Every structure is written in structure tokens, then in C-alpha cells.
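Only a single protein chain was left out; the remaining protein chains are all shown in position.
Take a look at chain A:
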Amino acid sequence: MEAPQYVAARVQQALAEDGRTHELGIRVDIRGDQLFLRGQVSGAQQRLRLGEVAHETAPDLHVHNEIKVVEAHEPGEDEHLD
């Protein structure tokens, strides 16, 4: 069986290089037959696409998509630099 570290690395590369996602900085962890995705993206569809690409790259694993969608909240306090 292939070491989980190599599978995780391949999934991470796919998320960065696949034309549907191009998302860097997503953390991929594998425990047994479970694959966990963590990180932040700018939209709900991007989150779904990342889950799809991960599933296609490692079809034997169960994908847990724990990626968060960044909300652009109202700007808060100003910072004064003096």
C-alpha cells in the first residue's frame, strides 16, 4: 500500500494544479481511509470543487471537507499608525 504521506501530497498538488481549483494552502491529512481537507476559500462552489478534485485523486478514501468559506464581513475599527 502507498504511504499516506504520498497520497496526501498528490491530493495537495492536484488541488493546486487542477484547472477547476488552483487552490494553494489547503491542508490535506490522511488517517486510515479518511481524508481531511482544511483551509479557507473565497466561495462555497470553490469549496465543493476542492472536495470533488480530492475525491477523484484519492477515490478509495472517504473525504471530509472541513474547508471554511471566508466571509467578507463589514470593515471594523480603523488602525491609527503614528
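One rule holds for everything that comes next: a contact is a pair of C-beta atoms (placed from the backbone, for glycine too) under 8 Å apart; a residue touches a chain by one contact, two chains touch by 3 or more; residues count from 1.
Quick note on the criterion: contacts and distances are computed from a predicted model.
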Protein name, per the UniProt record, of whichever chain is missing from view ("Branched-chain amino acid ABC transporter permease", "Oxidoreductase", "Electron transfer flavoprotein subunit beta" or "Predicted phosphoesterase"): "Predicted phosphoesterase"
For chain A, the residues touching the chain missing from this view: 19, 22-23, 25, 39-46, 70-76, 78-82
